[in-house]
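Just one protein chain is left out here, and the rest sit where they should.
For clarity, chains are labelled A and B in written order, and residue numbers in each chain start from 1.
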Amino acid sequence: MADTLLDVKNLRIEATVYPPDEPAHDITIVDDVSFSLEKGKVLGLIGESGAGKSTIGLSPMAYGRGGVRITGGKVMLNGRDILKERTRGVRRLRGKEVCYVAQSAAAAFNPAHKLMDQVIEATVRHGSAGKDEAKKRAVDLFRRLGLPEPERFGNRYPHQVSGGQLQRAMTAMALCSRPDLIIFDEPTTALDVTTQIDVLAAIKDAIRDTGVAALYITHDLAVVAQVSDDILVLRHGKKVEHGTARQIIEDPQEQYTRDLVSVRSITHEEKKPGDSPILSVKNITAAYGKGPAAVPVLKDVSVDITAGQTLAVVGESGSGKSTLARVITGLLPPREGEITFDGRPLARRLGSRSRDDLRELQMIYQMADTAMNPRHTVRTIIGRPLEFYFNMRGKERDARVQELMDEIELGNGFLDRYPAELSGGQKQRICIARALAAKPKLIICDEVTSALDPLVADGILKLLLNLQKIENVAYLFITHDIATVRAIADSIAVMYRGEVVRYGTKSEVLSPPFDDYTDLLLASVPEMKIGWLEEALKRRSMESAGN
Amino acid sequence: MGAGIAKLVAQRFALGVLLLLAVSVVIFVGTNILPGDVAQSILGQSATPQAVANLRESLGLNQPTYVRYFEWLGGILHGNLGTALSNGQPIGPELLSRLGNTLFLAFWAALVAVPLSIILGLIAVRHRNGFIDNLISASTLAAISLPEFFIGYLLIYFVAVRLGWFTSVATVYQNMPFLDRMNAIALPAATLTLVVLAQMMRMTRAAILNVMQSAYVETAELKGLSRFKIILRHAFPNAIAPIINVIMLSLAYMVVGVVVIEVIFVYPGMGQYMVDHVAKRDIPVVQDCGLIFAAVYITLNMLADIFSILSNPRLRHPK
Partner (left out) sequence: MLLSLRRIPISAQVGILVTIAFVLAALLAPVIAPYSSTVVVGDVWEPMSAKHWLGTDNLGRDLFTRLLYGGRITLFIAALATALSFTLGASLGFSAAVIGGWFDEVLSRFVDMIMSIPTLIFALVVLSVLPSNTVTLIVVMGILDSTRVYRISRAVAVDVNVMDFVEAAKLRGEGKIWVIFREILPNALSPLVAELGLRFIFAILFLSALSFLGLGVQPPQSDWGGMVKENKDGIVFGIPAALLPAAAIAILAISVNLVADWVLNRTTDLKGGRGNG
């Protein structure tokens, strides 16, 4: 194969771990992974956390992050084994033949230097171009990547531009030295969905225009399907399936791949809203800080939740959706407006609420890790609300805890464990059980699935739906993810910059005619479909032409 | 760089001045309100009531505390540090020459300690988790556990007495030839260096390591830059502020360490002067010395903060 650029054979990667109070030992992170990449093609590396995708992705740069070592196999780049190169050879390769785009460009740019100096640094250092030529290239790339004021953009410092712009600047930095291969390591994961689509399109265009090959690492199959020619599915450091993007998405062979493809396809029939809401939020205005310096975050927000149903509050970062939760729980008293709970007015401050108010309104957090006291056992974590609200002790309490453990499908053997001994999904289940223990009428779920891997998140959503049927509990579900909303909501409130811009039943909110923001939001959510990105962009340009 | 950063620096400076004023109040009030009659405790229990009353009069103790405070503070601001009780001499000239000696000692110790600790800190980072690094962290642990006088007397015992190098008593006097003076302060300066070295080295190591583990250094590494280039262009500009901070804090720490070391080597500095007069309960001297020590300490801390403000790119280039 004449135009094979990268050929990885039987790659094996190990790391030494230093657990506290235990002798250090080696673990295998990547085991016997092989793949190859032709010039100008894009290979997607996909997997959940712990799949070893980033570790594999960095191997063409002969780089191991945090003490990780490549201990077996070959990495052939342009026909030579780079694992045999010495320091000098490796340095000539990095930044010249292979470039890297990190997940967090904000951290990857040096705060002390201007963007331009950093973008052209590798190009100049490796002698690919003189300083002026490199600057010209950079400006051209800034323009192509849709950065504002491309001539002057490079004069800014990293903290002076936005996250989406930095991500594009980092892509420009990688393209500037005209490498053969670029490694994109989750380049859009940290971005809001409406920003992600632009960056994604910019990356895809740049790859096409320059003919560079790429490894695209992500946990999001729908994203990788838009940019890749081929996809390699990884799990626990091993290969699961390798095929063309179309084959993986449309005709997956392995069960694990099928699970990944069908993720987020839970369907949930919406219920009609009832007359008497369990929670009614009326004309809430809230701000952080006091006096004239206060920062307004919620403006005249009104929503209702019917008993036993789910209201999804959707919005991007800065929309005020989490603040709404803080207002309802009483952590942030509103400046104006009223909250009615189960027909009675709810005190504005947490401190003035009755114990029944507190009990019937529970909360589940995004990070289950920090939502549980690491020094308490599962028995204490779930048992405490039973003691506190129902005065249950001893055997009675333990029996009820076990009942709850069965409800969250965890069963025996967990009661005396500490949170650190549980997996991410298990932790979130324990948090759900703790909320249920109070026999609440409403649970506020704040991004409860966004820190979890897709398959685990699906399990949590199914559990929540199931529990709603059994316990008749209502959810206020805060999320940035439209797929999650589709899966769980009965009604939806779309928030943008502190205001509810669209509110109604799920079918109303998700069918046209749309307002501008909801339209943009819906159109930006990647779909598990080859060619979605082009369609979405085409629709968008037609609309803007029509306006 | 704009008005924002100037404002921050001005604020920090104002805070330093305010702090110094507050400290002067604390020192003055602390020596006045505490139990016991100052005059009585100076003269001892056997003193006649008449003698005590005379002393009270001459100390101005019959005036309200706040009046005496403002007189004291006003005097200091005009360069008048008052009169020592023990010998009736003005404090100013004596204290000034003592302060000069102390700063001379601290200056030479710092001149050795600062570069040495930075170099050792860099070596520790370069060979992280290796033998040298472990040796350095072990010696740090030992060094912060050692009393100053242990280090000082070890040096005297082995270097001055056994080997016969340098002198064990660091006598200096006015118009002393420079080389003699250096010979006299060799051991106290060495002790002071050893006292602060480990701490400085550890803080330098942590500061550099913090920068070296950042994502932008990884980016530089993945650009194929040489080790030297990475440290010079990417690590150093970001590590300089924390390192200067370390230096300032260590210098501030030296100011305190110098007290015990001056006593060990009978060095005529301000620490020795203060300790002698605490024993004599000569309160005006103690107040003045305390204030000057605190002023040096506060100034160095303030400089450390101002430098980190000045070197922060986010503040230097606001949005």
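The rule is simple: a residue touches a chain if its C-beta (ideal position, glycine included) is under 8 Å from a C-beta of that chain, and two chains touch if they have at least 3 such contacts.
In this text, all values refer to a predicted model and were calculated from it rather than measured experimentally.
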{"item": "Candidate in contact with the missing chain, chosen from A:301, A:452, A:495 or A:509", "value": "A:452"}
{"item": "Which residue of A:358, A:415, A:501 or A:520 touches the chain not shown here", "value": "A:358"}
{"item": "Among A:350, A:501, A:522 or A:537, the residue in touch with the chain that has been omitted", "value": "A:350"}
{"item": "Footprint left on chain A by the chain that the document does not show", "value": "20-22, 48-50, 329-331, 350, 353, 355, 358-359, 362-363, 365, 367, 369-376, 384-385, 388, 418-420, 422-427, 434, 438, 451-453, 456"}
{"item": "Chain B residues that touch the omitted chain in the full complex", "value": "19, 22-23, 26-27, 30-31, 34-36, 38, 41, 141-142, 144-150, 153-154, 156-157, 160-162, 168-169, 252, 255-256, 259-260, 263-264, 274-275, 277-279, 281-283, 286-287, 289-290, 293-294, 297-298, 301"}
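We adopt the following convention: only the chains that are shown with their structure count from here on.
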{"item": "Separation of mean Cα positions, chain B and chain A [Å, integer]", "value": "50"}
{"item": "Complex contact set, residues of chain A against chain B", "value": "61, 63, 65, 90-96, 99-100, 102, 104, 107-113, 121-122, 125-126, 157, 159-160"}
{"item": "Complex interface listing, chain B residues touching chain A", "value": "214-216, 218-226, 229, 233-234, 237-238, 313-314, 317, 319"}
